[in-house]
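All protein chains but one are shown at their positions in the complex.
Our next item is chain A:
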Amino acid sequence: MPDLAEITQRNATIAVLVENEAGILARVVGLFSGRGYNIESLTVAPVDADRRLSRITIVTSGTDMVIEQIKAQLDRLVPVHKVSDLTLEGPHLARELALIKIVGKGEARMEALRLADAFRARVVDATIESFVFEMTGSGDKLDAFIALMRPIGLTEISRTGVVAIARGSRGL
């Protein structure tokens, strides 16, 4: 019988602090593709211009052994400063932003507005026959909203992928 830890999958949200330099994203992405790891989402942006640092947030899944491998492999890239497994290291906040375009007239249009209100999505653009909603929240909340919008004129979605940070006073 294989060890249970070797077969059960888990999700992990990993924060990686890196040098903001050419090629760093290619190194990280190449690591995942070259070693056959999953990427569910990946976001990156500079977070400290003075110290030339960027932060990458990766959502991935795998067995414990694989996730430990992913972290160790990331950590040994030369331009990586720090790797943190937010899922493992305590409670954390994870947020995603989506822009959602709905096209329609009449009752469907009204229904879209009502649902948006219930989900606290904001109207950021409107024409006589369309809306663009902006919504921030957990991935699940975004998924639920998008599912409701599908039959009433959903035409386009743009999502950022997850950004995350640990709760409390602890820093990366």
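Annotations
Criterion: a contact is a pair of C-beta atoms (placed from the backbone, for glycine too) under 8 Å apart; a residue touches a chain by one contact, two chains touch by 3 or more; residues count from 1.
Definition applied: contacts and distances are computed from a predicted model.
A chain of this complex does not appear here, and its UniProt-recorded name among "Cytochrome c", "Sarcosine oxidase subunit alpha", "Acetolactate synthase" or "Response regulator receiver domain-containing protein" is "Acetolactate synthase". Within the complete assembly, A:E68 is the residue of A:E68, A:D85 or A:E111 that touches the hidden chain.
The hidden chain makes contact, of the residues A:R10, A:H81, A:K101 or A:R159, with A:H81. As for the chain not pictured, it touches chain A at residues 2-3, 6, 18-19, 22-23, 26-27, 30, 34, 65, 68-69, 72-73, 75-81.
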